[in-house]
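To start, the structure under review is shown below, and the notes come after it.
Moving on, here comes subunit A:
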Amino acid sequence: MSETMPQAPQKKLVISDKVMIEMKDVHKWYGQFHVLKNINLTVKQGERIVLCGPSGSGKSTTIRCINRLEEHQQGQIIVDGTELTSDVKNIEMIRREVGMVFQHFNLFPHLTVLENCVLAPIWVRKMPRKEAEELGMHYLKRVKIPEQAKKYPGQLSGGQQQRVAIARSLCMKPKIMLFDEPTSALDPEMVKEVLDTMVSLAEDGMTMMCVTHEMGFAKLVSNRVIFMDRGEIIEQNNPHDFFDHPQNERTKLFLSQILHH
Partner candidate 1 sequence: GATLDAVKKNGFVKCGVSDGLPGFSYTDDKGNVVGIDADFCRAVAAAVFGDATKVKFTPLTAKERFTALQSGEVDVLSRNSTWTSSRDTALGLNFAGVTYYDGQGFLVNKKLGVKSAKELDGASVCIQAGTTTELNLADYFRSNKMKFTPITYDKSDESAKALEAGRCDFLTSDQSQLYAQRIKFANPDEFVVLPEVISKEPLGPAVRHGDDEWFDIVKWTLFAQLNAEELGITSKNVDEMVKSATNPDAKRLLGTEGERGKDFGLANDWVVKVVKQVGNYGEMFERNVGEGSALKIKRGQNALWNQGGLQYAPPFR
Partner candidate 2 sequence: METKTTFTPHPELPPPANTVGAVGWLRANLFSSPANSLLTLFALYLLWLLLPPALEWLLFKATWSGTTRADCAPGGACWVFIKMRFGQFMYGFFPEPERWRVNLAWILAVLGILPLLGKRNPLRLPAAVFMLFVYPLIAFVLFSGGFGLAPVETSQWGGLMLTLVIAVVGIAGALPGGILLALGRRSKMPVIKTICVTFIEFWRGVPLITVLFMSSVMLPLFLPEGMSFDKLLRALIGVILFQSAYMAEVVRGGLQAIPKGQYEAADALGLSYPKAMGLVILPQALKLVIPGIVNTLIALFKDTSLVIIIGLFDLLNSIHAATVDPNWLGMSTEGYVFAALMFWLFCFGMSQYSQWLERRLHTGHKR
């Protein structure tokens, strides 16, 4: 199953100058709790960013802000040229462009795998069912589980479920994919098949932002690693320099914990 897993990094990065995500001075509070502090971040088309940092540092919150699952209270977030405001039209537009994969898959258990995939194309993109199903099968093949199309999520293993979740997002043909710890709820054996899928996505030039602690993955596919702590971006760098020459004390501490683990 892992023929696609490149043994050595093949970073055929084609990063264009087009800015896909821009966060300017973003602040967010949960009640009194200041969870994101002055986040500034620019993601260009074709970039693959890995976000890491200790638990509770605001990684999930950051990427959830990008497709407005959370609201920010200050600053600007501009996705594909559109500013995220509370404008429902904008939100809808941006969510079409941004796919998201969750830690716990969040597949719809009452629908088959294929139905999960075609739901949004049909109801959001108003695609004819036939066409949507073809598209769905295409992406299920892409994640290597076309044979599971008629099953229900409950009948699949965790790794398969996560790949369905990825296919479901891809069916909306998003320009950006967000991943929130996509492998942390999986048994070790299944982690690899999901990572393989993500690697192959990356090779196709998808813009990606991924919260993960899989350092192997970070080294292999990302072109930038961002380290967050206590709601701030402490350090960002290319993976090589990030892992080998961390600049900040906290980063060093964090890496020492992670890598020895």
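Candidate entries met the following condition: all candidates are chains of the complex that A comes from, given by their letters.
The definition used in the following text is that a contact is a pair of C-beta atoms (placed from the backbone, for glycine too) under 8 Å apart; a residue touches a chain by one contact, two chains touch by 3 or more; residues count from 1.
All values reported here derive from a predicted model rather than from experimental measurement.
Trainee: Contact as defined above, complex as supplied: which of the candidates 1 or 2 touches subunit A?
Mentor: Only one candidate touches subunit A in this complex, namely 2.
Trainee: Could you list, by residue number, the parts of subunit A that touch candidate 2 in their complex?
Mentor: The contact residues of subunit A facing candidate 2 are 67, 69, 92, 95-96, 98-100, 102, 104, 106-110, 119-120, 123-124, 154, 168-169, 172.
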